[in-house]
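Quick notes on the structure that follows.
Note that this complex is displayed minus one protein chain, with the remaining chains in position.
So, chain A:
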Amino acid sequence: MSSKKVERKKVLLMGKSGAGKTSMRSIIFASYVADDVYRLGMTMDIEHAHVRMLGNLVVNLWDCGGQDSFMDSYFMFQKEQIFKGCEVLIYVIDVKSERPEADLQGYRDCLAAIADYSANAKIFVLVHKMDLLLESEKNAIFEVKKKELEEIAHTNRLNVDIAKTSIWDKTLYSAWSKIVTQLIPKKEKFQTELQNLAEQSGANEVLLFEKATMLNICYIKNDANGHKTEDDEDLIAERMEGLSHYLKNFKLICWRKATNFESLEIRTSTFSAIMQIFTDYTCIMLVSFNPDIPMWNWRKAIDRIRPKFQKLDQKNRRAQQY
């Protein structure tokens, strides 16, 4: 009881000035809508943001201003302070940058520093502002960039995960869902439990969202026979982004009216869905294409496994105290 020590995970957000770091951070973590990002100013030096998440995990987000003078000082004087103990590095590259060479140099420096101070960090590179490219050239340009970036990483003996993003479509949401999922401790355990839930309750889909950001952190799918199936990843990503968009919008309306919502149940002629606040940091959603499924059954099923997840939360907390 005495110690409230929580696990902090340091996430570095880097990239050259104007690449779009603060925009994406605001959209994902501060519920900005994409239309509003033109209001954001330049980030001076480093902005820290603490985001509390699943299992008492605190994501310690360092949004590092990308102007040349700041970047220089990071590497000259603050190298150890910034790059030490880092769990995830996210490097953002503006695909339409006017100075692609300088971008790559910054990237090279960052990777070298990470290799020195946090060699085990997971690295994500987001090739951002893809919406500025023509549909026909997108893939070709991205592949060239990807190859270039991977080569630099390999010279530092690092693995990188490269994704194309844009604040105007689902790509940003998918990329960040992946990043956040990466940070969750014991995610296999979550997955097994939710798989069981899907099978017992007869739901076609079971989804877990991080409550504050509405990022999707777990997705379980059952087909009509109750077997696990592979689905087109793109379609799922689109669906998740859609769901989170609508839920988030409603949450914003509730906030403005000083209230909040705790659960949602939908039944139409073709499907049923239930969404509930699950634990302190998550929301759960069950969906079935059988419109006649009894909801009370689902409510009970959710209530039954909720304590297990809360326990998982607490276990994490205790483990961190020692």
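Quick notes on this one:
We take it that a residue touches a chain if its C-beta (ideal position, glycine included) is under 8 Å from a C-beta of that chain, and two chains touch if they have at least 3 such contacts; residues count from 1.
By definition in this document, contacts and distances are computed from a predicted model.
Hidden chain, UniProt protein name from the list "Mitochondrial transcription termination factor 4", "5-cytosine rRNA methyltransferase NSUN4", "Cyclin-like protein" or "GTP-binding protein": "GTP-binding protein".
Of the candidate positions A:Ile28, A:Ala237, A:Ala273 or A:Ala301, contact with the hidden chain is made by A:Ala273.
The chain that is not drawn here is touched, among residues A:Arg52, A:Arg239 or A:Arg306, by A:Arg239. Listed by residue number, the positions of chain A touching the unshown chain are 33, 35-36, 235, 239, 242-243, 245-247, 249-250, 253-254, 256-257, 259-271, 273, 287, 289.
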